[in-house]
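Missing here is one protein chain; the remaining ones are kept as they sit in the complex.
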Amino acid sequence: MNDEILSVDGLHASYFTTKGEVRAVDGVTFSVRRGEVLGIAGESGSGKSAAMLSVMGLSGSAGKVTAGRITFRGHEVTSSTIKELRGKSISMIFQDPMTSLNPVLSVGWQLGEVLRRHKWQGDTRSRCVEMLERVGIVPAAERLGHYPHEFSGGQRQRIMTAMAVICNPELLIADEPTTALDVTVQAQILAMMRELREASGMSMILITHDLGVLAGEADRILIMYGGRIMEEGTRREIFYSTAHPYTKGLLRSLPNPERPRERLTPIDGQPPDLLSPPKGCPYVRRCPQAMRICLGHRPETFTLSGTHKYSCWLGVKG
Amino acid sequence: MILEVTGLKKYFDTPAGIVHSVDGVSFKLAKGETLGLVGESGCGKTTTGRTIIRLYEPDGGRIIFDGQDITRKSSRDMLPFRKRMQMIFQDPYASLNPRMTAGDIIREPMIIHGLPKDEHTDRVSHLLRLVGLNSEQAGRYPHEFSGGQRQRIGIARALAVEPEMIVCDEPVSALDVSIQAQIVNMLEDLQKSLGLSYLFIAHDLSMIRHISTRVAVMYLGRIVELSGSDELYSRPMHPYTVSLLSAVPIPDPDKSDMRKLVALKGEVPSALNPPSGCNFRTRCPEAKPECSHLTPELEDKGNGHYCACPFV
Partner (left out) sequence: MMYDPELFLPLNPEDKETAETLRPSLTYWQDVTGRLMHDRLAMFGLAVIVAVIVLAVFGPVLSAYEYDAQDFMVSNEPPSLAHWFGTDMFGRDIFVRVLYGARISLSVGFLASFISLFIGVIYGGVSGFSGGRTDNIMMRVVDVIYSVPVMIYVILIMVVVGPGLKSIFITLGISYWAPMARIVRAEVMRLKNEEFILAAKVTGASPPRILFRHLIPNAMGSVLVTLTFSIPGAIFTEAFLSFVGLGVSAPMASWGVLSSDAVGSLAVYPWQLFFPAGAISITILAFNFLGDGLRDALDPKLRK
């Protein structure tokens, strides 16, 4: 198991609001291997972003990791050690490239700042030029002096990516990196990220609600709902031997290009209420196969193959 | 035909210059039909919808609704048409007044159009049930509903005055995948039972394909291709449509690995000073020198398939 670069074990994280505790992450266990792309899919409120922010120690003043153990390259990650890892060994990029860059500082300065903060040995400027070229911003030397507003949305996401990978991180966490972009630009950015990964061998966690993006990019996929992992498997296992009723429902609710006129099959009901989660399975109210046990008992995890697991009582029934 | 739009133009005067948001858009919408309007951000699809429904003053062209020219009607003369054409908005959080209850939101159009007062409460309950909510929820405020439920309230508001045509401006793109299908199914059911015509604006190509009878593809304020939806998706002609379709992620690993991406260079140019001639030429994989000085018009390529490129 020494090819595991990051492992997260039994992570619980909550936000404390005036209305009570919001259990955003409710017992999440997974690991990322060297060089792989782990996709995390889920709808709003599934806890996919909250889990990653907790790993990065970025969940803010109202958020708190209440239980769990995070290890990076075999060393336990604590609130003090994460500060050294962040930006250097583990980087993160966010959905909105418009607000992630400081508008009053030049792009070159902001790139250089990352290097200075992590005491880069070598020529800062040439490294910045090199990175901008690698993310496709040319002529790089000239554009270093430009300010964020002089770039388009797609270019800004390229710059954010350059900032994230400038210190050669071993793990890049991308939280909905292309959601705000158009499809043609999304395709460009995904291709660029793929090239960066192939050149450096870094691992990546790709968080998205778009199953289509994961079908193209991810090696393994986690499906999250209500703060828990519902199903985990390789991309083929998730799409072709789908086990969990939620994953099935999710895939079925997409329009089928083979039968464009066919009526869609939605998942009934509303997203889960994280303020008062059910005792059993978070999906019980919407699940067409719900059983009595699902109401009060938290589902166990059932293993289908070395890589394929799911949390559902249907696993007991056989 | 319930709607005929010819040569519609809408320009915005900004400090940086004139933005050519909609630059000569023409199409027809038949009764009971769904026309999909698709394109990337900044292509002018939302502005087109809003200009048609007269939220913006058109700068050129004509809008004919059910045989009557509404292009220059004053707001007083527009009032009877406001009853007949309605709109559903993108953001279920911003499209409902947070200080009004669901019931008041749905009731407001009835008050404005002078429906008999004693019928209001019954009609609000009826509409709430029609969109899959229950009438006890009328007294609740928007923030107490989930995104999908809010979008249902927005739809009930649009239906309150029994419109004939609805402009749906990205009605599902802000919703979760599992909820999108609920709303799309409901829109389809309502269309059948109430005989509605939809102008369905979206950037999600697979959803547009599912819901539309015909699809118009927009790029930088112009329609570059318009055709029956199955025809368009199986035989795209315009180079822009071809690359757009090739970039759509496919939720199927094998097909995703097999598809060939027709990559476009760069991003959409600014509508402040769009390229001369064919405004797609700066990104077109098949651009020729002459593209800079010809203005492509939508031509019938047979089978009701219109394309604004002379080289296909």
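For reference, chains read A and B in written order, and residue numbers begin at 1 within each chain.
Keep this in mind: a contact is a pair of C-beta atoms (placed from the backbone, for glycine too) under 8 Å apart; a residue touches a chain by one contact, two chains touch by 3 or more.
Source: prediction; values computed, not measured.
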Quiz item: Thinking of the complex as a whole, which visible chains are touched by the chain that is not shown?
Solution: A, B
Exercise. Would you indicate which residue among B:S26, B:T51, B:T71 or B:Q90 is in contact with the undisplayed chain?
Key: B:Q90
Exercise. Using the touch definition up top, pick the residue from B:R62, B:H113, B:H126 or B:K301 that touches the left-out chain.
Key: B:H113
Exercise. For the chain that's not shown, point to the residue among A:R116, A:H149 or A:H297 touching it.
Key: A:H297
Quiz item: Among B:P15, B:G67, B:P98 or B:P116, which residue is in contact with the omitted chain in the full complex?
Solution: B:P98
Quiz item: Which residues does chain A use to touch the chain missing from this display?
Solution: 17-19, 22, 273, 275-276, 278, 284-285, 289-295, 297, 313, 316-317
Practice problem: Write the list of chain B residues that the hidden chain touches. | Solution: 50, 53, 55, 75, 78-79, 82-83, 86-87, 89-91, 94-99, 108-109, 112-113, 139-141, 143-144, 154, 157, 161
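Please note the rule applied: only the chains that are shown with their structure count from here on.
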Quiz prompt | Separation of chain A from chain B, taking each centre as the mean of its C-alpha atoms, in whole Å | solution = 31
Quiz item: Which part of chain B faces chain A closely enough to touch in the complex?
Solution: 40-41, 146-149, 176-182, 184-185, 188, 203, 205-207, 209-210, 229-230, 233, 243-244, 246-253, 256-257, 261, 263-264, 267-268
Quiz item: Which of the residues in chain A come into contact with chain B in the complex?
Solution: 43-44, 152-155, 182-188, 191, 209-216, 235-236, 239-240, 249-251, 253-255, 257, 260-261, 263-268, 270-271, 286
